[in-house]
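Taking it in order: structure first as structure tokens, then the write-up.
Note that this complex is displayed minus one protein chain, with the remaining chains in position.
Each chain carries a letter (A and B) given by its place in the written order, and its residues are counted from 1.
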Amino acid sequence: MDLLTLAVIALAALLLGLLAQRPRLRPARPPWPARMPYLGGGEPATHAWSRFHVRYYPMTLLLIAFEMEMMFMYPWAVVYVAEGLKALAEMGMFLGILGVGIVYAWREGALRWQ
Amino acid sequence: MSDVLLPTLAVLGTLLAGAALVAVLDQAAAGVIAGGPFRGRLSAPLARAALLWLRPDATTEHPDALLWRLAPAAYLALAALGLAVVPWSAEFVPVRLPTGVVLWGAVEALATVVIFLQGWAPNAPLPLLGAYRHAAAGLSYILVSMFVLIAAALPAESLAFDAVVASQEDLWNVVRQPLGLPLFLVVGLGIGVWGPLRFADAADLAGGTTAETSGPRRLAWALARGAMLVAFSAVAASAFLGGWLGPWLPGPVWLLLKMLLLLALLVLLGRLLARIAPGRFVGLAWLVLLPLSFADLLWAGVLALYGGTP
Partner (left out) sequence: MNWLRALAATGPVPVYAAVGPGMTDEVRRLALDPVVELVATPRHASVLLVAGAVPPSADAALRRVHAQLPWPCATLWYRSRPFPELDYPQVIEAPEMLAGALQELHRAVLRGPRGREPVLLPDVPPAPFEGRGDYGQGGEGMMGGTPYGRPMAMTTDDLRDGLALDKLELSLGPFFRGLPSGLVLGLSLQGDVVQRCSVEAPPYPEPPAPPFLQALERPMPIAALELARARHHLGRLAEALDLAGLGAPGRRLLRSAGGLAPGRRLRWLGPLVLGSGLLGCVGTGHGRLTRDQAVGAGGPAARAAGQAMDARTEDPGYRQLGFEPVVQRGGDTRARWRQWLDEIDQSLRLAARAVDTDAHTASSGAVEGPCGRLTRDGNPPDLCPVLESILPGCEWGEALAVIASLPLAGTMMPFPAVTA
């Protein structure tokens, strides 16, 4: 029942967001000059969609490692108090190893270029 | 039916009213900071909203029309999902989910996607730059948020927000885990595209992802941003300020007061702090904020095992 409520809330908000944009059945098509991307009067040479040079790609690899660790932390948080010091030590080790990863990324300059 | 309808109305009503309140607070803060004559300042957000409703939709040469329509709506839906798991009192939670913290994590991650889509869809250079800049920040602050929320969930031994609130009966988490709320506020500025972390809609990109939008679509985006800030303030109030706990006044009133406090704080930070350079923020998030959140988690863990009444 709760998941149904959740789904209804999400769909209702989605619908509200769509209606707030006043979508029309026949959208007006402004002339071509009106649709040019805004650049203060200048012109772009190409479409914007491109193989954009994402400078922070090394950081995303580090993020994936930490995200996997996050998945383990969710159930760990629930059983932590019951498990006691052992749980703290294990997670501390896990975080320590990943922390070494951050330091490595920092020294290699992965966090410097974007 | 009423246990589906009532929560839906409560959540959507709070989001809409809260988004309007954010606009009014922002206008008031801007007016106080800028100085000068005080003419009709508090009604200006409503007038602007009416103007945006009446203006036409602008479009570009070859946008992704479907994604451009979905992005603001999905942003609003994510805010609604986030607010739905926050308890209003000991009895009323719109959606009683045992893994509310996980849902909020998903909301934060998807918010980055949605903001990126808002910049990708118009197929124009300035919005695209805003989108990619925001993605860099979004991938950096999400870990901070998760560690801080896990630390708040440790004393509750549960990932449900009503348990987190109940665990703060003797002492609020803002006192027990002092690093938590400041770090979480940074995350709030990020997912609301607000203030120092306003990379997606930046002023130096002529509005960034909103540079090519006008009219109702712009209204929907502003509404969704305000709604996301409201949802964030509800989650922060529940995780760190004790949610609906408080003497004399009923639960929902306390929650609203705490949300109001956090919203006012966010609006002030947004108007007084300059936008940080995205590269510096990524460095800051990984090298300063993340280790601080580790420390917060460690402190919370030690406190949960050895501190207070067992």
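In this section, a residue touches a chain if its C-beta (ideal position, glycine included) is under 8 Å from a C-beta of that chain, and two chains touch if they have at least 3 such contacts.
Predicted, not measured: the structure shown is a model, and the values here were computed from it.
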Absent-chain contact - pick from B:Gln118, B:Thr213 or B:Ser238: B:Thr213
Residue of B:Gly82, B:Pro125, B:Gly192 or B:Gly226 touching the missing chain in the full complex: B:Pro125
Which of B:Pro56, B:Pro291 or B:Gly307 contacts the chain that the document leaves out: B:Pro56
Hidden partner chain, residues of subunit A it touches: 30-34, 36, 38-55, 113-114
Touch residues of subunit B, complete complex, unshown partner: 29-31, 33-37, 39-41, 43-44, 46-48, 50-51, 53-58, 61-62, 125, 129, 132-133, 195-196, 198, 202-207, 210-215, 218, 271-280
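By definition in this document, only the chains that are shown with their structure count from here on.
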Separation of subunit A from subunit B, taking each centre as the mean of its C-alpha atoms, in whole Å: 14
Residues of subunit A touching subunit B in the complex: 1-6, 8-18, 20-24, 27-30, 32, 34-40, 44, 47-49, 52, 54-56, 59-60, 62-63, 66-67, 70, 73-74, 77-82, 84-85, 88, 91-92, 95, 99, 102, 105-106, 111-114
Subunit A contact footprint on subunit B (complex, rising order): 3-4, 7-8, 11-12, 15, 53, 56-62, 69-70, 72-77, 79-81, 84, 94-97, 99, 101-102, 105, 120, 122-128, 132, 135-136, 139-140, 142-143, 146-147, 150, 153-155, 157-159, 206, 211-212, 215-217, 219-220, 223-224, 278-279, 282-283, 286-287, 290-291, 294, 297-298, 301-302, 304-305
